[in-house]
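As you look at this complex, bear in mind that one protein chain is not there, while each of the others sits in place.
For reference, chains read A, B and C in written order, and residue numbers begin at 1 within each chain.
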């Protein structure tokens, strides 16, 4: 029996509040008091005070409000004075408003398959209104699930036209999150800025080792004993965006480049799936070029 | 630079509040408001609501109060009305009052050595006023560190006399925590009850597999591919106390009983060291036969 | 570039020789000499001498023979005198004769999906001529891949009839390996004996902890900090068959039974996939109630 059943609660009535503000005495008391007087039970909370000169404070609440669907606007409105007083940068999100994810993929489908598997088994709480690819390889996986598949051939010479089509689709489908599930195309600065902190990539190395192209080949040449994968938000510095999650797998001298790739695929798919899950649960706050991930 | 240096804070002024009470709306607000109006900055907080019919609420605060040494009594006194109102079972602890640990050891010294290493490098925030053993093996390790070493031969026939001596030493040295670092003697129910939730043991298997004697031999006979270790609070059900931490290491068909023991020692020492560290940092709350560990 | 491309070798020409015999001086020399004079290049070899009173010797060779398809019979025939002399229990297998696997599944499809994913990406070197289930849940996953799906309702009252149908299918399709990918039915001793060391099961606990039913519920009640999964050959002692592979995942006090199950599924699918892969590569020798796994 889950906590929701125990407490006879409706998952639809769960909301989340993410807060970022200067660290001042009384901020936890003020926030938790606000939630209490507005009928919100705190189910989970995690806080973090920056350990650098910025002296910022971050907190994530998961709360329960009876009839949240009805009271939502009221709650947000009631929060305004507090937000102003403490200079809070905040975000309310609600279980009953699912984020809408677009998955971008090229030829390799292992990350896409993992995401679809987690999605079908109910572990990725998102809508997937479309999948975009510069190849036809994944069509036969996607269409039986009833998800529209957009084939948009891409290369560096037609980048602007390609991205114009993609942006139009993002708008048409009202997309919140762009997941690059091994989408092997470089994005323009304009595209990246438009979807700032909304594009999640998987890089097939343990960053900052092997930034850039052909990481498994370079890992092989260096003779490493572990290979890794890194999921990060995309910024305009190649493979330098805020890291969300990393993991590794052990390899040895018998592994050649094809076997490193095989082993690496196992790491890539689980690292990307975790990063996407945490993003969808609003567990991540970007702080400069790092992430705070509230588990 | 650490957060203490950044904030120009004195580690002596850090306190912790552990709370257990029935889960009621407003409890987080009430507690954080209490800390705020009493001049305590919340540095870290972790909460948990039970997911069973007990509907209990647990929270751990780490807080900073200027001149905590002076204001301590006042703070605890001020907490009484709140504690009464919410039926709170609570514990205030203070960085400047170190817990006092007694380590019990038999012939194998690997766990003892690990604890002493962590202690010397400043990672175990405790006093170690004495070490007790039913063998002389560890004396040469302990005495150069200036820690009194009590050799108390033990066997099942003289258990009561042995424990009487041990209890006297625990009282003489005002001991808060008893660490069984591979102390291979069974304790009487009276002894265990006297130090309830204060005795930390390391069992050399991944409990509940291989409860009881000779776990590596039985692991070998079963042909397992992983061996583990479990640190738990001692209760009067053999190897059934609340589990604090577990970990494992991979083995294969080439490992025989002696090599399983060697590999196991590596797991035992790191599992026990973690469990002891968390206990000393008041990160553990015992809930029935389980632990809540706030990381 | 793989070793096969480097050496300009054809994967079809790879064979494997598994040997089990009393440990006698000269056995390695005799076997490697046999392979040499029969034109077989040793690509990989792993040996193991038992460390108990049985004094048995085990070795696995992976070898390359030009025109293996043609020379196969000759090679096996040439081995007879050596086998007789050293009392060798042996097995020749060939890359170009794929093992034929039947997957059995009930309602939960995560293990099936993982196997199919690995199979489609070329990592499971097997034919999958059919999938059998006592439920209809997996049909929509299986049929688009062109694999026949046999729905055979099962319960303890009709066990014999059910198994008669299954045995008939195993024979019709000439099946070598039976993979129980979370097939939640007990098998009769007759069925198990018929397919001795050919049925691979995944048990959803770190055996021998939580043998039997409802392991996640019992793990929750015990308050363990790690949950595991175990893949083993099926014998007629419930969950007591030779262990092939085990792995674990970390959990904490916040996990309830449903979340333990979710986390456990991730472990189950990767443990089963590894065990199946090793079986298909003839890396496993069963020795009493244990396995030797040559990596």
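Quick note on the criterion: contacts are C-beta pairs under 8 Å (C-beta built on N, C-alpha and C of every residue); 3 or more make two chains touch, one makes a residue touch a chain.
Please read these numbers as outputs of a predicted model, since none were measured by experiment.
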- Hey, which of C:28, C:97 or C:164 is the one touching the hidden chain? C:28
- Task: Using the touch definition up top, pick the residue from C:10, C:46, C:121 or C:259 that touches the left-out chain.
- Result: C:46
- Query: Mind pulling the chain A residues that touch the left-out chain?
  - Reply: 48, 51, 206-210, 222-226, 228, 242-248, 252-254, 256, 287, 289-293, 295
- Missing-chain contacts on chain B, rising order, are 1-3, 110, 113, 117, 121, 123, 144, 256-258, 262, 265-266, 270
- Message: Tell me which stretches of chain C touch the chain missing from the display.
- Response: 1-3, 6-7, 25-26, 28-29, 32-33, 35-37, 39, 41-47, 49, 51-53, 55
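In this text, only the chains that are shown with their structure count from here on.
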- Item | Innermost chain by mean C-alpha position | A
- Could you grab the centroid distance between chain B and chain C? Build each centroid from C-alpha atoms only and quote it in angstrom. 42
- Item | Averaged-CA centre spacing for the pair chain C and chain A, given as whole angstrom | 37
- What are the residues of chain C that contact at least two other chains? 256
